[in-house]
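One protein chain is absent from this view; the other protein chains keep their places.
Chains: A, B and C, in written order; residue numbering restarts at 1 for each.
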Amino acid sequence: MIIVLKHGATKEEIDHVVQKIKEHGLTPHVSEGKERTIIGVIGDERTIQNLPLSIFPGVDKVMPILSPYKLVSREFKSDDTLVTVGQDRKIQVGGKRLHVMAGPCAVESLERLMTVAEAVKASGATILRGGAFKPRTSPHTFQGLGAEGLEHLVEARKKTGLPIVTEVVDTRDVELVARQADILQIGTRNMQNFQLLIEVGQTNKPVLLKRGLSATIKEFLLAAEYMMKGGNHQVILCERGIRTFETQTRNTLDLAAVPVLKSLSHLPVIVDPSHATGKWELVAPMAKAAIAAGADGLMIEVHANPEEALSDGEESLKPPKFHAMMQELKKIAAAVGREL
Amino acid sequence: MIIVLKHGATKEEIDHVVQKIKEHGLTPHVSEGKERTIIGVIGDERTIQNLPLSIFPGVDKVMPILSPYKLVSREFKSDDTLVTVGQDRKIQVGGKRLHVMAGPCAVESLERLMTVAEAVKASGATILRGGAFKPRTSPHTFQGLGAEGLEHLVEARKKTGLPIVTEVVDTRDVELVARQADILQIGTRNMQNFQLLIEVGQTNKPVLLKRGLSATIKEFLLAAEYMMKGGNHQVILCERGIRTFETQTRNTLDLAAVPVLKSLSHLPVIVDPSHATGKWELVAPMAKAAIAAGADGLMIEVHANPEEALSDGEESLKPPKFHAMMQELKKIAAAVGREL
Amino acid sequence: MIIVLKHGATKEEIDHVVQKIKEHGLTPHVSEGKERTIIGVIGDERTIQNLPLSIFPGVDKVMPILSPYKLVSREFKSDDTLVTVGQDRKIQVGGKRLHVMAGPCAVESLERLMTVAEAVKASGATILRGGAFKPRTSPHTFQGLGAEGLEHLVEARKKTGLPIVTEVVDTRDVELVARQADILQIGTRNMQNFQLLIEVGQTNKPVLLKRGLSATIKEFLLAAEYMMKGGNHQVILCERGIRTFETQTRNTLDLAAVPVLKSLSHLPVIVDPSHATGKWELVAPMAKAAIAAGADGLMIEVHANPEEALSDGEESLKPPKFHAMMQELKKIAAAVGREL
Partner (left out) sequence: MIIVLKHGATKEEIDHVVQKIKEHGLTPHVSEGKERTIIGVIGDERTIQNLPLSIFPGVDKVMPILSPYKLVSREFKSDDTLVTVGQDRKIQVGGKRLHVMAGPCAVESLERLMTVAEAVKASGATILRGGAFKPRTSPHTFQGLGAEGLEHLVEARKKTGLPIVTEVVDTRDVELVARQADILQIGTRNMQNFQLLIEVGQTNKPVLLKRGLSATIKEFLLAAEYMMKGGNHQVILCERGIRTFETQTRNTLDLAAVPVLKSLSHLPVIVDPSHATGKWELVAPMAKAAIAAGADGLMIEVHANPEEALSDGEESLKPPKFHAMMQELKKIAAAVGREL
């Protein structure tokens, strides 16, 4: 940590900061520059990251040198984490092989779910997605089937063999969902629902953590850190678009986040082009771009009849379009040395 | 709702949309323009707001006419809602008299809390704020005292007579916090934690709902709608800064949201300049601006010794500065015909 | 255009709007809904797009149906525009073959420019980029060589045969730059320098128009419309990142803008991953993603010795890295049915 003093800071002010640093067991190193005096802090700055040094008299600004997260970082673990999914543990997210999680936005009925599950499996998806507990912006719209939806997913897994990923939105549901699902999804609106992160961090199931709508990459990694601190190191990061001023797409897909995350962290990174764009015709081009940018997989919304979908029909692909996209993705995967 | 068809939409495509609208009990009204055909929908469009009409063949775009919220709107209730606070029900937020909620970011000890509580009361604050359950961006920082902090707040209320407002961050804590606190606070990171909104909507305690970091005004009102739909109509809205590209302040305080919210909704609106700016020296100018813009009150962080604060020391006012600010605020309040 | 009236709008208010629409030669169509009366406008709404109907008494909101641009739109011209570049007119941007414009951020000397020009040509770039007139955020940094830099570019073209693209930043320079360069670049900070757009719109040279730092796609297309209205239809659009809250990259590359622009407009679209990310190590992944997303080409900064670059050294590729990237791009191009 570097503490920059104001032009004209007094000796008393400098001494006050120096003493406070020493109190916390760190070593201050005062250096008088031409225009400013600066104090370098030797030691683990994380022990004082909470100290409001910027308001100490004479202090101009405080510049941390270390990142605030640790367990998620490449420095902590240099090799890529592989997240193992499913009862037979055959799927590894983060390796050479890409994985596509596909299925309906919301589970609407067992029949509709089965239709999609079989279709996406036939096209090469390896994990089935589907929302049972749905967070909806308006209280006046379909809220999901809840526990019943979860049972439909379990049934679909039994019939297709596809592991299932589904969202958990309430600390009270974590135990139930962790017992049934293969991957627990933390949705974008809950990325900083810290109680939920803590609870999920204590399960032994892989977690799919979606980036918050306006979360910085640093905050995104800190959210993963919450779960890793609790003991759950099986975290998959998911870029799904951030909020900007542009309204032609529902969100702005931040694909540069993929290589940035992979350089800062050892965790696998997938991309959700369906929620990012909110328009089905943009899903395929953005899915291709995501793979080209280095993503380890994708999450795609598929619905047999989007016109009848109870949520997110706008961005859902019909099975034939999903199938065609998967063929194109295979070519892109090969072009970047991956398999699909 | 207006449905704009693509240039060259066929009769079949138009008929398909028309029929779907009729199926939902609404009346379509087709109008052929010079360049485009449009279909107006007569009836309560909220019954089809979930229908993905934009992906129907031949449809270019769908434009809703009504707002997606109802109970929070001025059209539903034209006169200002007064939120009554405290056991003796003497405080009314939303009336001519402004209310200032002040106190530490986090409850750190009973002694520290009492010092601040007495100071802010002496300066004119009418409600005591303090965090017991703290949502923190990093898992490595102080997480709040929890239930013990809540007890300290209750004790401070007993001694000062000030009603207390504190955050609830977990559905499992709602009952406890609702039993003890006078106002339940929903923090910015939980504005779209819908399960929490639903749970809080079933209590009979006033709620302070903070705007999400990147929530639009529409989403903010829909979050309030969640609680009102559950039966709790005692909601206070709180503008606390939104996330933008500017980094000189922690967030960008959107003061225009105050008159906008008050024109769209009947609910009272207060402003939190402490979290919005993240810098104590900006709190007083922004507090004054908030009152001038028409806010019904303020939420301010005060700490007896910010250098020692376990969270948000950067933005906390010392009691003497808070006192001075309150004197200035009285003048602004008078200038806009309010009382403080 | 649809005009939505307020709940309770009077007959006088409705008549006032109706009459105003008629005065402009358009036909109003009044429709009384359950909750609101709406007025549809039949005719070319662009003739009243400037009329502030939203402030007319009784009016709630005004919803345009047509886009405000015309010449740039797919409706105006359905087939892709090919922009022909260079004296021998062999290069066509917008066709099956992708084009990469590469070179230094700023022209620093003839010698340095030649080194890079020959290197990028050898690796497959077909157009040479280089800044002579540089817009710089700070007045205390290198401002470009100006006319001398332009001469170096002309010299490099003579020796390599590569057409040159360079920025013009002042209406007074348009004639000079249009005489020398093969493509005139309008930089991101000048996307709404309307005088410059008008001036460039009167030349007969192709234009590379960069998206403004916070320009919506609609504004971007309107900027192109300015030049097309002046008679210059040879416009290449360039996505180069927008400003968001994320600070890990200099800007956020909005790749979804590529398919969106290509659906709304007939103009070719290229991507500049160098400026978008501001970090050389992100250039290759984002270049690959851009091609996968459907871009018609790229603009890449290359410098023989980035450590010595007078501007944007952080994001410049060394020739060997550029060469390696071009090999990878060829595979992606093939995977999406394009050539490079």
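Just so it is clear, a residue touches a chain if its C-beta (ideal position, glycine included) is under 8 Å from a C-beta of that chain, and two chains touch if they have at least 3 such contacts.
Quick caveat: nothing in here was measured; it's all calculated off a predicted structure.
Here one chain is not drawn; of B:Ile21, B:Ala276 or B:Met325, the residue touching it is B:Ala276.
Set against the missing chain, the residues B:Ala223, B:Leu255 or B:Ile270 yield one that touches it, B:Leu255. Shown as candidates are B:Glu32, B:Glu246 or B:Glu308; the residue that touches the absent chain is B:Glu246. Interface with the hidden chain, as seen from subunit B, comprises residues 214, 216-218, 242, 244-249, 252-260, 263, 276-277, 281-282, 285-286, 288-294, 328, 331-332, 334-336.
Hidden from this view is one chain, which touches subunit A at 2, 4, 7, 29, 31, 33-36, 38, 40, 42-44, 63, 65-66, 75, 243-245, 247.
By the touch rule set out above, subunit C reaches the unshown chain at residues 20, 46, 49-52, 54-56, 68-70, 135-142, 169-172, 189-190, 192-195, 198, 213-214, 219, 222, 225-226, 229, 243, 280, 306-307, 309-314.
Everything that follows uses one rule, which is that only the chains that are shown with their structure count from here on.
Most remote from subunit C, judged by the distance between CA-atom centroids, is B.
To fit its Cα atoms onto subunit C, subunit A must turn through 180 degrees, a value rounded to the nearest 5. Look at the contact of subunit B with subunit C and you find the same residues on each copy: over half of the numbers used there are shared. Centroids of subunit A and subunit B (each the mean of its C-alpha atoms) stand 26 Å apart. Residue positions of subunit C with contacts to 2 or more other chains are 244-245, 247.
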